[in-house]
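Beneath this line is the structure, given in structure tokens, with notes to follow.
Only one protein chain is missing; all other protein chains are in place.
Labels run A, B, C, D and E following the written order; every chain starts at residue 1.
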Amino acid sequence: MATEIIREESNSLNRFETLTRMNPVEEFNAYRSKMNERIFDADNKVIKRIFNLDTNTYKEGALNVKTKELMGLSCSMVLRCDDCVKYHLEACMKAGVRKEEVFEAFSVASLIGGTIVIPHLRRAVEYWEELEKLNLDA
Amino acid sequence: MATEIIREESNSLNRFETLTRMNPVEEFNAYRSKMNERIFDADNKVIKRIFNLDTNTYKEGALNVKTKELMGLSCSMVLRCDDCVKYHLEACMKAGVRKEEVFEAFSVASLIGGTIVIPHLRRAVEYWEELEKLNLDA
Amino acid sequence: MATEIIREESNSLNRFETLTRMNPVEEFNAYRSKMNERIFDADNKVIKRIFNLDTNTYKEGALNVKTKELMGLSCSMVLRCDDCVKYHLEACMKAGVRKEEVFEAFSVASLIGGTIVIPHLRRAVEYWEELEKLNLDA
Amino acid sequence: MATEIIREESNSLNRFETLTRMNPVEEFNAYRSKMNERIFDADNKVIKRIFNLDTNTYKEGALNVKTKELMGLSCSMVLRCDDCVKYHLEACMKAGVRKEEVFEAFSVASLIGGTIVIPHLRRAVEYWEELEKLNLDA
Amino acid sequence: MATEIIREESNSLNRFETLTRMNPVEEFNAYRSKMNERIFDADNKVIKRIFNLDTNTYKEGALNVKTKELMGLSCSMVLRCDDCVKYHLEACMKAGVRKEEVFEAFSVASLIGGTIVIPHLRRAVEYWEELEKLNLDA
Partner (left out) sequence: MATEIIREESNSLNRFETLTRMNPVEEFNAYRSKMNERIFDADNKVIKRIFNLDTNTYKEGALNVKTKELMGLSCSMVLRCDDCVKYHLEACMKAGVRKEEVFEAFSVASLIGGTIVIPHLRRAVEYWEELEKLNLDA
């Protein structure tokens, strides 16, 4: 009897552990992908085209990808959108933005957007550190 | 001894499980009701009248409830208030808004408010699906 | 000599008068068209596609034009964009929205967006009245 | 003939001069009163009650009028609503707020809201000076 | 074997329990301090000076601390920044702001910012109650 309870609990715990064992970057991207799929399934043309535009806007053009992603990052911060910040932080890292550069983008956004940006700055710094860890493993 | 530990753990787990077993719609509404009560207890006249107005504004008038709730929903999305979106999604479903209609409201809000609305769109779609599940059970 | 001065002044005045003789609706639309053209001349693909989407989003779909324009109007008010409000007010009038209905959209937006919406409400009411005058002439 | 033209121009000019001769405070309040009347004429209950609440909220309560108006002023600044700022500046002056105090409210709002508040700060300082002039005449 | 599983589970649970046993005020302040340190470590001069200014702005001046914190609180609410609200709620309590006063600040913010402030009001009231509990223990 005791072992049955233990087994059941163990399963519950494992589900819980698995859930929390994903690192914050994977967790964010997994949720993002899952919901994007659901949104595409609904087949609303306007929304699909907005998603499409989103992909194209940050491509190399008169300005390079790095500059565009830094603009995307700072805009996301002043608009205080944590998920948008996370997305652009990963894109910035992939575009080769270094820590000092990211912090200068943070400083511009914090000055323009004021101290209400600071709680988002804290979470951004935490996420940047998670991205750095993953980068080191790679 | 072992069983004692098991029992204790079992209790801890049960508390945790109970907490997460409520569906997201019930959880949202339960917190909402609980805190509304606390707010009313404080007996601030201005706040009470704002709550009152909130109830009256969405009633049938020159415009029907469905149109008003769709306006409430799209305004909540462009202002990026997840809780407000949830509230109006439930009210929309009760007013007979269908999935394609809700997605058109989402498309208007995403276009007007831009891509920073998208993270809120993801959570809105997730919540709408939760509402659909409850509706099927009913 | 005196008549020369008069003539010159008269010209200055005429230029001034002509400028102000356009009604506010014509003035708004003239500026809008002129600048849209300049924007299109720059030939930025992303911006062109956003303008295109803007036209398509408000077309009849699962929701009718009237409902979509009322959503566009209320979103514009809570986001406190006077020009967007003006644009949607004209589209609402063309879609057959009546005064009581427009005021209910105003009421929803004022409640959701709070008293900072009121200065925009004043300008919206003024513009609606200008639209009504033009409608009477037609 | 010449005098006829002169007379006509003189009338045009007078109309123009009269328009601009009102000081900015009178102009703001005149437009405000005129449009509030139009809004009340439309007889939308929700809007009327919001206006009513607006009057009651700033009355003496647990907090005094001065503190409430300073909160109204700083909120209006961070939300970047010039008309709201003007309204609360006049109310602040009437409640006995001194220049150094108003500037401390400005400083709190500029820090919280960031440098995008600065253009509104410029217009706020300009309006405060207009209010001071009127006060000196009184 | 069974006891080994139990022990392991027990550890997992304890980590979970410890995590949730901190009260919400401690949890908020712990995260805040930890991330502020990381931000300071990055040594960006602009960000450091913004943090510095933040400390100085709310000090006694022409206006007293209580008034400044009430402005900080109401600005945070209309800008819908939960973390900022929490920070100023604690500072308000330390400055001697009473419950009725806090609710009047809430009422001003809810009126100015509209019903989208209400979800933030719920969380603010919940946090204020947590602060009250801690105060009673002291």
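One rule holds in what follows: contacts are C-beta pairs under 8 Å (C-beta built on N, C-alpha and C of every residue); 3 or more make two chains touch, one makes a residue touch a chain.
If you're wondering where the values come from, they're calculated on a predicted model, not measured in any experiment.
One chain is not displayed; in the complete assembly it touches the shown chains A, B, C, D, E. Residues of chain C that touch the chain left out of the display are 2, 5-6, 9, 12-13, 16, 31-32, 35-36, 38-39, 42, 44, 46-47, 50-51, 54, 76, 79, 81-84.
In the full complex, chain B touches the hidden chain at residues 78, 110-117.
Annotation for chain D: contacts to the undisplayed chain at residues 2-3, 6, 9-10, 13, 16-17, 80, 99-100, 103-104, 106-108, 110-111, 115-116, 118-119, 121-123, 125-126, 129.
One rule holds for everything that comes next: only the chains that are shown with their structure count from here on.
Any chain touching chain D that also touches chain E appears here: A, B, C. The chain pair with more C-beta contacts between its two chains, of C-D and A-D, is C-D. Comparing mean CA positions across the assembly, the chain most remote from chain B is D. The mean-CA centres of chain B and chain D are about 37 angstrom from one another, to the nearest whole unit. Per-chain Cα centroids separate chain B from chain C by 33 Å. Chain D has residues 46, 50, 53-54, 57, 76, 78-79, 84, 111-113 in contact with two or more other chains. Taken as a contact graph, the chains are fully connected, with every chain touching every other chain.
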